[in-house]
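Dropping a structure here in structure tokens format, bear with me for questions.
Here the complex is missing a single protein chain, while all its other protein chains stay put.
Chain lettering (A, B and C) follows the sequence in which the chains are written, and residue indices restart at 1 in each chain.
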Amino acid sequence: MNIEIVHAVIDDLGALLLFTMILIVGASQISRAIYAVAFQSLFIAIAGAVLAMATGNVDLWVIAGITLTVKAIALPWLLLWAIRRMDVKREVEPVIPDLATLTLAVMFVVMSFHLSASLGSVRQAISGNALPVGIALTLNGVLVMATRKTALSQMVGLFASENGIFFTAMAVTKGMPLIIEIGVILDVILAALVMTIMVLRVRSTVDADIADLDRLRG
Amino acid sequence: MTGDKPLGIVLIEMCILVILGPLVTGIIQKIKARLQNRQGAGILQPYFDLIKLLGKGTVQADTASGFFRSIPVLVLATTVAAGALVPVVQSGPPAFPLGDALMLLGLLALARFLTAVGALDAGGAFGGMGASREMTIAPLVEPVLMMVVFSTALAVGSTELGILAEQRGTSWILAWRAADFLGLAAMLVLLPAETGRIPVDNPDTHLELTMLHEGMLLEHSGPGLGCMLLASHTRQIVTLGLAAALFFPIGPVGAGVTGLLLGLCTFALKILVLAVYLALIESSYAKLRLFQVPQYLGIGFVLALMSLALRIL
Amino acid sequence: MSVCFFLGALSSLLAWWSVRLSLITGHLAALAGAMAGLSVSLGILLGNSANKLSLPLPSFFPFARQSLVVDGLSAYFLLVISIVAIAATVYGPAYLQAHSPEAGPARRATQVLALNVFLACMVLLCCAGDALTFILCWEGMTLSSYALVVSDDQDGENARAGLLYMIMTHAGTAMLLVSFLALTERAGAFDFASIRMAANGLDGTTRSVLFFLALVGFATKAGVVPLHVWLPRAHPAAPSHVSALMSGVMLKVAIYGILRFGFDLLAPVAEPLPPAWGWTVLILGTSSAVLGVLYALQQHDLKRLLAFHSVENIGIILIGVGLAMILWRREDAGGSLATLALTAALLHTVNHAAFKGLLFLGAGSVLCRTHVRNMEELGGLARHMPWTAGLFLLGAVAISALPPLNGFVSEWLTFQAILGGASRFHGPSGLAIVFSAAMLALTGGLAAACFVKAFGVTFLGRPRTSHAEHAIEAPLSMLLGMGWLAALCVFLGVAPGFAMTLLDAPTIGLLHSLGASAIVTAHGPLVLSTALATPGGISGTTISMTMLAILIAALLPLAWMLRRGLRTAPQRVAPTWTCGMVPTARFDYTATAFAKPLRRIFAAIYRPRREVIRETAGTPYVIRRMQYTGDVVDLAETQIYHRIHYGITAISQAIRDHSTGRIHVYIGFVLGALFLSLLLFGGGQR
Partner (left out) sequence: MAETLLWVIPLVPVVTALLMLTTSNRKLLSTIDVSSSAILAALTLLLAHEVGASGPRSLGMFRVDDLGIIFLLLLVVLTLAVSIYTVAWLKQAVEVGNMKVESLRFYFALVHAFVATIVVTILADNLGILWIAMEGTTITSAVLIGYHGHHHGLEAAWKYIIVTTIGISFGLFGTVIIYAAAAQVMGDASSMSWIAMMQVAPKLDPGIVRIGFIFVMVGYGTKAGLAPMHLWLPDAHSQAPTPISALLSGILIKCALLAIIRFQMIAAAACGVDFPQQILIVFGLASIIVAMPFILAQHDLKRLLGYSSVEHVGIIALGLGFGGAVGTYGALLHVVNHGITKAIAFMAAGTAIARFDSRNLQAIKGLLAVAPIGATLLMIAFLSLAGVPPFSIFVSELMILRAGIGQGNWVSVAIFLTMAVIIFAGLLHHAGSMVFGEPPKTASRESETRSPLIAMLLLATLMILLGLTIPTMFDGFFQRATEVVLG
């Protein structure tokens, strides 16, 4: 298929990703946020597949597969398991009011689009609007981490921002080296595991959420 | 700037000052007595006192250290040495330079320093008090005196008394400028303070409240006290001599014996005038409280400053 | 020379097995170094005034070429350093043993090491031929003296004193650093020669800015009011022979820096220095002189009092320097005033080194015999330690600028320079100069008062405490150290003319005009003379310290004969007359009481605080006990430094208290940083 179609598809998927992102930001229950992330990863996998078809790049197939298995299935399952394991309250407790969070989210989206619009030759480098969407996803993911009290929702935010990076990385016209992608994913998995262990550890030693501790200050 | 004034004359002048010193005190006392309608002692009385004291034995304070014994010697020597710097019978710098006005003030300050040290040595309350008060007044007097000296020295470009006197000698009082009058006024304000007389100090009393200089002499006795007294007489006349050299013209300097005698007479005259002035002040004013003295000296300071300003601007 | 210091530093390691040995060897090495320095400097100074000694150092740092250059000025300060160093090293071992016998090897090692490093740094600093060596030695000097201050004893007081010292001098050094680096960056090299070249190209404002930066740096080290607050704390805290070095020499190194910058590195080629420089220095000097002595008057801690007098004397030196800066190249041809002023300053430098060293060593002897620094607890020492007392008295007379000792000579020269300056400048500036003369006279008088108090209360009268009663005379080596300086005081006082030839090299080197001896001792070495160009032609003043000394010497026996009396009369010893009561030590006049009148007269400056607590027995008329406490505050300290200090600490405390430990804030900051920098820098080049 020719490049315009690819761009069109990428743009549509980008829109979907943004939609899921807003879902995550606005989610009132952790589980929903997790499902949203899972879907996000799914869309990214699809995007990978589309790009693979378009460019005939085998690596992209592999990456799409890994993304599907790891980010759309394994990690969400891990999070859900952790929730069940330590039966936390299912509601996410925002640090600042949801409305403010949403405004910020929108602001980030606008800024990222404005920014990439200011660049002339992005579209040759990164197909479609992958760059602005990627920036928006990354920033919003971090925004989620900054505005959610519980550790798990912070992990959700982390995965969301990773997704943003992945999306952009896939959309790089020449594609990323496979080994790098794999290494990155491995790192993400490791980080997720370590974080989960810590969360459980704190839950078991002092009955508190690790993200809520603020004894160290000044 | 070495002049032609032979060293012998310098020494003679020094001796003259030492000898005349007590006389001045006697004269002042006599005038005071007269002004108070008293007969008063003879003007030679200070000499008799000195001789009497030199003949007496001494009583030494048990707490006094080895310094105490030598204090009078040092004080007397330094004061007399100061006397060598005052031109008496002949103006102009000496053949071999000796010292200038600053040196003179320095020597007097040294004498004062040693006296104060001696006063503290005995370890009595009075000595300490006297020393404390003396050393409180002295630092206030010195800068003013310095400025007076400067205001005259600026006109000449030298602080050497011989040269100053010479300049004065050539310029008669009609040639004075405002700065000179102001300087003289400042000097007159300072004289009682420097010679330790009313209204700053009272030499005739041994009351705890009033004495400054006397308080430091309390522990001295016999010849020691004699030396100290002689020193203070000398100090007085040296101060008057300084004033004279700074402000009053020495008569036309004739060579030879006549000239010298003439100079001597003029000098005696000037000293006499100043002595009368001191006597008048003493008998017409009351002694100031210690903490009013700074204001009193302040007048002198302002006068000196004005004279300097006029000299420079 | 530096080798000796190095050996001394090494010998501090000996302390691990023999404390005494390391002490002796360390100080001996330092002594040897000082001797070497003395010989080098004399070699330079007595040789013809043009010659320089310069040797390149191995390049320690790739970016700078380091070297030592000893010209006249360096040699002169080298001389000053060596003079005091000799006394201090002779004095040191016995003092340390007597003062703190309990000190362990570690402390001894530190002290010996630091002493040697201290001396070496000062020496190399004066001989530095490039900026890097200068700065390194400068900081090394600070650091080693800091080590000496804190090593004296472990109580917190010294640590605080050292802290203040380090902070202030470091702040000063920062300024200095900027000024230096601005020059080196222009020059592209560190050595003074190329810096001079670079300085020629400077425009007026930059030149002045650099000078004032450096001036602040040096003034902090020199303890100029209002940058002096560290000095009266740090100097007393050090071991006494180190106090002697710090007060006598380290401050002078700062003076060296000012001279080096003002007259050498930053000086314009042919035209006079900017007027602002000289006037600033003159005003700083005058205020330091007066305030220093005023605060000294109210001190009852002997060494603290001496430290404040260092502030005063630095002020006097700076008056001379300032005059020289003002007058240099501003007087008509053949003018000698600048040289005169500079000579006065330099001479006072060595004089102050001599008598302040002597006084600190004397105070040290008292301290190590009584372990008391507060004068109110001393008294009557003159009978237990007569030699120390005599030497101290000599120093006191010298520092009070009384003839026939050296203090008078340099102040006389200063006065003459002032007289000349006043006759040169008409109008308000001349008046200002003369006013500084009046202040100088006031300073002298106050100094005399202060030392009557210091000497009288410490050494005379009755012992006030048992500390003072059981004091014994200091050991011989300490007396030797003092004696050497005392001899210098007398020599420089009685025959200053002979010292003038030493001053030729620095004066000619700096001012490129007539040398000191050509101007001051024009009529032979026995006579000090000045020649001022006045409207009425050339006139001047001549004095002869030597003749005066002879005169006094001749008068003494005569006076002594009078003192003996006309006939041999009985000599009795009786208790002091105290209105019939039995005198005790409580009758002695205390230091507080002695200084009380002046405190009241200058209350505006002292802001004295006094509180009296009365314990009455029922009726207010019967007083059982009365307690009086009073002190004076240091204006600069309370008005400037406390405010700065409290301000900064309060702010940082507030910031710290408001900081949170919530991870969300952490993340928020990261996000914000990214967002902002994307907004600020990210926007493409449209």
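What we mean here is this: contacts are C-beta pairs under 8 Å (C-beta built on N, C-alpha and C of every residue); 3 or more make two chains touch, one makes a residue touch a chain.
Computed from a prediction, not measured in an experiment: that's the story for all the values here.
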Which displayed chains the unshown chain touches: A, C
Full-complex contact with the absent chain, from C:A32, C:L53, C:A98 or C:L143: C:L143
Which of C:L53, C:I283, C:I550 or C:L678 contacts the chain that the document leaves out: C:L678
Where the missing chain touches subunit A, by residue: 115-116, 118-122, 124-126, 131, 134-135, 138, 142, 145, 151, 154, 158, 161-162, 164-165, 168-169, 172-174, 176-177, 179-180, 183-184, 186-187, 190-191, 194-195, 198, 201-202, 205-206, 208, 210-211, 213-216, 218
Absent-chain interface as seen on subunit C, which is shown: 60-63, 106, 135-136, 139-140, 143, 150, 154-156, 158-160, 162-163, 166-167, 170-171, 174, 177-178, 181-182, 184-185, 648-649, 651-653, 655-656, 659, 661, 663, 665-667, 669-670, 672-674, 677-678, 681-682, 684-685
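By our rule, only the chains that are shown with their structure count from here on.
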Overall pattern in which the protein chains touch one another (line/ring/star/complete/other): line
Farthest chain relative to subunit C (centres taken as mean CA coordinates): A
Distance between the centres, which are taken as Cα means, of subunit B and subunit A, whole angstrom: 100
Inter-centroid spacing, subunit C versus subunit B (mean Cα positions, whole Å): 35
Interface residues, subunit B side, partner subunit C - complex: 1-2, 51, 54-63, 65-67, 69, 72-74, 76-78, 80-81, 84, 93, 96-100, 102-103, 106-107, 109-110, 112-113, 116-117, 120-129, 131-133, 135-136, 138-147, 150, 153-154, 156-160, 163, 218-219, 222-224, 226-227, 230, 290-291, 294, 305, 308-309, 312-313
Sites on subunit C touched by subunit B in the complex: 379-380, 382-383, 386, 389, 393, 397, 400-403, 408, 412, 415-416, 419-420, 422-423, 426-428, 430-431, 434-435, 437-439, 441-442, 444-446, 448-449, 451-453, 455-457, 459-462, 523, 527, 529, 532-534, 536, 539-544, 547-548, 551-552, 555-556, 558-560, 562-567, 569-578, 583, 585, 587-589, 593-598, 600-601
For the subunit A and subunit C complex, residues of the former touching the latter: 95, 108, 111, 115, 118-120, 139, 142-143, 145-149, 154, 211, 213-218
